[in-house]
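See structure below.
All protein chains but one are shown at their positions in the complex.
Right, chain A next:
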């Protein structure tokens, strides 16, 4: 071991080694002489402090294995630079931060010795010997500071705690110094022209912000002072539209909201008979605090710093998952979106969704509704404009919700992540309908915590504009130019970006772009009975007197359904949603039409790629979705090659050009990756550099099964109870 320590400075260091030495023993050793190491600093990045001889534990086992290196804290990240030779280039390398870097805003929690949670402020002279950092992208780092010089260790610990956990001003965020030092070409344009021209007759698009009817004067608008102003989101081809608003438009003396709303509707609806259905989201959906609470419980399942605990928790995995409620929140959001879709699609009513603030769950629901109804938003570009329109311009308080500044009075909540989760569910259920891949969503969710992109740094457009203008090094003329998250080249090279597209995406057949498909006839569901009516509690043995019940229900329920007003109460809505889904399900699937998610228990699932990617024990080596992807890529490549050959021969397959050409971009990327390493289920995030053929054998199997009660008796019984009966 001692030799291993010595070799830490040398060139011939082993990949990893065990250190059983106590800090005392170490200190007697002489300082490894080595020049300061740095990561490749980004423009505008400054190192605050550093410590050498820090041991970074490798996560995959309980032993004290690790690598030595330098731990640094800069104005952008916490970075660990290994003393060992740099490892092979990863295919999916982020240009801004490497696998051993943690952007400061990505630090979630820091734990000291005995897993004590460190909070900002109370560390003065102490520092723990072991520091565990939990990241918002679910990575876990464990560092031992006990081999470093005391002074360095103290400095680095305090530095990290100060910069990661304590309140700071927005100007301290790295984006500002980064952008000052890069010449970033102009801001990104995301407006979708035809959105305005084709759909919203009679409307003006106020640059980026929101759309109002032509006949609403600006004076009318000023009376609102930003409160309770219904904003148009999307129009259904039938003429009805979706609006969202902050807080309920109260009946005021001058009746402004009503007038406004009426004007809005007259403008938007082709048919004046359309009614408006208002949905107060705060009545039915969880609050932002609930979301945070649930997510905090949920994420703990994946922040693994101890294999034994991981396997212990495996026993109660399903019930823990259930109890944290995260999947249920996802389901509720999706269900609400389906309800809104039903109103728009089937009942042809206008829908106004509202909540206090109007920029959290309103954003979730309105963007999900649009994703389900409008295939454009399922393309890469469309999704981007959806996020820009509903979230960025829609005023979602990204800065407060991600709480990059660690201010006590701000409500942190992963609302945007919740939206991405819902999108992922839709994408899992209807893969070919989406142009983007699962990896795209995962990377997008990571990017929230990289404080470089203007997309996620501000609370609303006004906030952004004023700050960028104020921070501009030049005069007032040109505001500071920062990249948006959509400029993926800031983070990934082209090859890596290829993994953002879904190779199996069904592009819209060219010929019917102009004509929208005629929608399905409504009221078909009259033919089928409400299935919920037959839902009998299974516990009561089979074949109870369901039949009579059934007939009763048949007689009564059908009538009552048609008497009910469209704005029904919640148990009714849930069964109505169910029927709506069932009626939709019976139709042929059109990936460019309406998409609805299945909301039944088994269909709502955990986003494995995002949550399990760093956990060594659950990586399926040689398997996982990528195994399928690489085979598909291979076939796609072959199809392309064949097509090329045919083209060369001057033989065109006209009929085949209807569908889009397969894109072999993904193919190339995956094949390139496959040639170098064996892929695992966490592709592309972890390369199996430390590929081991050892399977993970679950520990603690012994205490696993608590077979109790009746089953307990069964457990004691002999395998073959009855007398043998022969054929």
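Just so it is clear, contacts are C-beta pairs under 8 Å (C-beta built on N, C-alpha and C of every residue); 3 or more make two chains touch, one makes a residue touch a chain; residues count from 1.
The rule is simple: contacts and distances are computed from a predicted model.
Going by its UniProt record, the hidden chain of the complex is named "Phosphatidylinositol-3,5-bisphosphate 3-phosphatase MTMR2" among "Integrator complex subunit 11", "Sodium/potassium-transporting ATPase subunit alpha", "Phosphatidylinositol-3,5-bisphosphate 3-phosphatase MTMR2" or "dolichyl-diphosphooligosaccharide--protein glycotransferase".
Mapped onto chain A, the footprint of the missing chain covers residues 311, 314-319, 321-323, 327-328, 428-429, 431-432, 504, 506-507, 509, 527-529, 531, 533-536, 538-539, 542-543, 545-548, 550-551, 554, 574, 578, 581-582, 585-589, 598, 600-603, 605-606, 608, 612, 617-625, 627-628, 630-632, 635-636, 638-639, 642-643, 645-646, 649, 651, 653, 655-656, 658-662, 681, 693-698, 701-702, 704-705, 707, 710-711, 714-722, 724-727.
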